[in-house]
Each structure stands twice: as structure tokens, then as C-alpha cells.
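All protein chains of the complex are present and in place, except for one that has been dropped.
Our next item is chain A:
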Amino acid sequence: MGCCYSSEAEASDQEEETKRLLEPAASPPNKVLNGAEQSYHNLPSARTDEQAMLSSILAKTAINIIDVSAADSQGMEQHEYMDRARQYSTRLAMLSNNLTHWKKLPLLPSLTNQPHQVLASDPVPFADLQQVSRIAAYAFSALSQIRVDAKEELVVQFGIP
């Protein structure tokens, strides 16, 4: 994309273009751009560079962003609405038959019927936690002591004459 532009003429061409594109869209972005355009023509040349850059950034953003709230929505009659809803749900049904990788995650087994009671009951006794931590520490220590006990040469010569 780049932020630099090579000539004043190029910048004003771009603004003409964006002005035409923006006209059918919502007015707020257009208004701002018009304001920016005007100041482009009025400011002394020292500031026009920055102003033109800002306008072009604004224009690019306005082109890329769709203002959904400002879009005109044509009213649909009730029967059209129902027809379309039926059409969409039929399509969805067809698609869901084919999309096997969209299958629901495996069902979670239920661990309890009374989650609140289970969560409110006594916490794990501290003694149990200590015991488990001790066991884990022993296991870790044992694992870290696993060594290779080299008793013989790894490579031997067969008696090849």
C-alpha cells in the first residue's frame, strides 16, 4: 500500500475516484472526506502533504468498511420472509449431512446430578494433598535416578579370522 504519493495530481485523482465510490454509501464517511478535500485545497502547501496522506488513509478505510446500520433494507413481506427462512433451513439441513467434521464434540459424561452440592462439599483434606505431593516427589526422585549401568563393552568383536 505505502504511505507516499508522488504528485499532487495523483492525490487529487485518487480523491475524485473515492468520492464517486463513496457517494452511494453512507453519508458520514463521505462528509468527513469532503471536509478533508476542502482543507486540502485551502491549506498552504506545507500541510497539504500530511492532509492528503490523511485523506487517502481515510478514503481507503471508508472503502474497506461497510456501515451496516446505514444500509437501506428493503422491506420483505411476511410470506417472502417465511419462504426464505424455509429455503435456508433446507440448505442448512443438506449441508449438515455432508459436513462430518463439524460433528459436535463428544458428549461430556455427567459426573453428578447435583453440581452445587458437589462443589459445596468439603474440600480435599490437606493431609491427602500432602500425601499425594509426597508420593509425586518420590516418583520424580526415582525417575531422575534412572541411569544406564554399563557393565560390558557395547561393541564387541566377533572372532572373524
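As a working rule, a residue touches a chain if its C-beta (ideal position, glycine included) is under 8 Å from a C-beta of that chain, and two chains touch if they have at least 3 such contacts; residues count from 1.
In this text, contacts and distances are computed from a predicted model.
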Absent chain [UniProt protein name; select from "CBPA2 Carboxypeptidase", "Ragulator complex protein LAMTOR4", "ATP synthase subunit a" or "Guanine nucleotide-binding protein G(I)/G(S)/G(T) subunit beta-3-like"]: "Ragulator complex protein LAMTOR4"
Of A:Asn64, A:Gln78, A:Asn97 or A:Ser110, the one touching the omitted chain in the full complex: A:Ser110
Contacting the left-out chain in the complete assembly, out of A:Met76, A:Leu92 or A:Val118: A:Val118
Those residues of chain A which, in the complete complex, touch the missing chain: 105, 107-121, 123-124, 129
